[in-house]
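Left out: one protein chain. Kept in place: all the others.
Chains: A and B, in written order; residue numbering restarts at 1 for each.
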Amino acid sequence: MKITLKVWRQANKDAAGSMVTYQLDGVSENSSFLEMLDMLNEQLTSQNQEPVAFDYDCREGICGMCGIVINGSAHGRYESDVATTTCQLHMRSFRDGDVIEVEPWRTGAFPVVKDLVVDRSAFDRIIQAGGFISVNTGSAPEAHSTPAPKRQADRAFDVATCIGCGACVAACPNGAGMLFTSAKITHLANLPQGQPERRLRVKAMIAAHDENGFGGCQNVGECASVCPKEIPLESIAQLNRDLIASMFRGDGKSTD
Amino acid sequence: MAFTGLVLIFFLLMHMFGNLKVFVGQEAYNFYAGWLKAEVLYPILPHGWFIWIFRVFLLTCLVLHVYCMATLWAASLRGRGSSYVRTNRRQQTWSSKFMRWLGLTLATLLLLHLLMFTIGGVTFGAFEFVAHDPYSMFIGAFSQWWIVLIYAIFVGAVCMHVRHGFYSAFTTLGINVGPGARQTLNVLAYFVAGLLFAGFILPPLGVLLGMV
Partner (left out) sequence: MIMAATVKKSAKSYFSVGEEIQDTKAPAGPIDKKWETRKFEAKLVNPANRRKLTVIIVGTGLAGASAGATLGEAGYNVHSFCFQDSPRRAHSIAAQGGINAAKNYRNDNDSVHRLFYDTVKGGDYRARETNVHRLAEISAGIIDQCVAQGVPFAREYGGLLDTRSFGGVQVQRTFYARGQTGQQLLIGAYQALQRQVAAGTVTMHARHEMLEVIIHDGRARGIVTRDLISGEIETWYADAVVLASGGYGNVFFLSTNAMGSNVTASWRAHRKGAYFGNPCYTQIHPTCIPVTGEHQSKLTLMSESLRNDGRIWVPKNPADAEKDPRTIPEDERDYYLERIYPSFGNLVPRDIASRQAKYMCDEGRGVGPAIAETDHATGETVERRRGVYLDFADAIGRLGQKAIATKYGNLFDMYRQITGENPYETPMRIYPAVHYVMGGLWVDYDLMSSITGLYVAGEANFSDHGANRLGASALMQGLSDGYFVLPNVINDYLATGPFEEIDDSTPAVAEALADAKGRIEKLLSIQGERSVDSFHRELGSIMWEYCGMERTEAGLITAIERIRALRQEFWSNVRVLGVNEDFNQALERAGRVADLIDLGELMCVDALHRRESCGGHFRGESQTDDGEALRHDDEFAYVAAWEFAGEGQSPILHKEPLVYEAIELKQRSYK
């Protein structure tokens, strides 16, 4: 395949960026999107031009490191029949002669580091605010002492599959991080072990979400539509229910 | 935002119901308007008190609704960051995309609407403010095609705003519990939005076409 790439090049966080056009020939339709970018970088290196920076690691769709907006949709979801990460999008989704536009996640909470690489540490800070169950190592009771109903455990699992890639924020017209936040809230809210901190958690995580520069949710649904793990939009309603319920509780008011 | 929005939608439904009385005739319409202004909850409240309590309540809702919108908009502008060279949305609808602009359109036309029918002081051709005879004002206004057109834009904006707003409000209140619930909410939202559009546009159309 022969393709034309328009890639966002930006030297660093503060520099101005622009789209730069490259031609790439001999791309295998069996290669993944990132392997195609590898090929571009080999070509650039051989021409003594600096390669394009992009994040990648596992290349099997589970680590959440990769994330590029391809032809205007996060992870190139628009080009794919199924939910996908950038690394699992294959070139057979494109045609010979295509022009492909490649941009980084653009959203206030994720500043661009270089080219297609962004800083997603805001997600870590949301988790730090309360996305955990407080249990010190060694203090756990026997695993079978608290049964967890299968249906709820399955629901917890469905949202616990979030890989923290940030596509939801990248796709959101408001730059909100609600799908990510609600996935963690819903995961822990559906397990008996998550109950004691449930109200406190939702308040703290939403506060951290807002403090870290994410926008507000307008229930548009773009987030869920690009999510590579298909975290359902209903998780946001679960978060809202918990948030409303927590307003009538004192949790988190006078402690520390 | 969600709560105030739902209050306003409820108000619109009632208002629409009242408007339809124009088809019954001048007496019935004016009686209803008079009752609304003076008689509701009488004798629990003195004559005319309810309408003011209700107006204050509505205005508060509206102000809160706008305030929430402003803070959310500010957060979104900050959250959005720089814009993409190209975007390809998969879920966004026209309603949700232009929610805020629709809201602003609504607010502007609402002001005009209040000036014309409630506060008074503006005159457009055959239309003139007449206290205690809203029926005449109604006929006077909507017998002119261009006022109907502006009104149609107004009601169209209402319809689109409510289409996303109704669904979104219930989602924010946590009612969206699953794909089934989401579908039900969306169907209801389309129904309510369609109902409002039809209910509000029919009486002016009736006037214009000489059916009233």
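By our rule, contacts are C-beta pairs under 8 Å (C-beta built on N, C-alpha and C of every residue); 3 or more make two chains touch, one makes a residue touch a chain.
Please read these numbers as outputs of a predicted model, since none were measured by experiment.
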Touching partners, among the displayed chains, of the absent chain: A
Touch criterion as defined above, residue of A:38, A:210 or A:251 at the omitted chain: A:38
For chain A, residues in touch with the removed chain: 12, 27-32, 34-36, 38-39, 41-42, 45-46, 48-51, 53, 55-60, 62-65, 82, 84, 88, 90, 92, 113-114, 117, 119-121, 123-124, 127-129, 131-144, 146-150, 153-154, 156-157, 160-161, 163-164, 187-188, 191, 193-194
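One rule holds in what follows: only the chains that are shown with their structure count from here on.
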Centroid spacing, where centroids are CA-atom means, of chain A and chain B in whole angstrom: 38
Touch list for chain B against partner chain A, complex: 71-72, 75-92, 96-97, 99, 164, 167-168, 171-179, 181-182
Residues of chain A that touch chain B when the two form their complex: 6, 8, 19, 69, 71-73, 77-78, 101, 103, 106-111, 171-176, 210, 213-222, 224-226, 232-234, 236-238, 240-242, 244
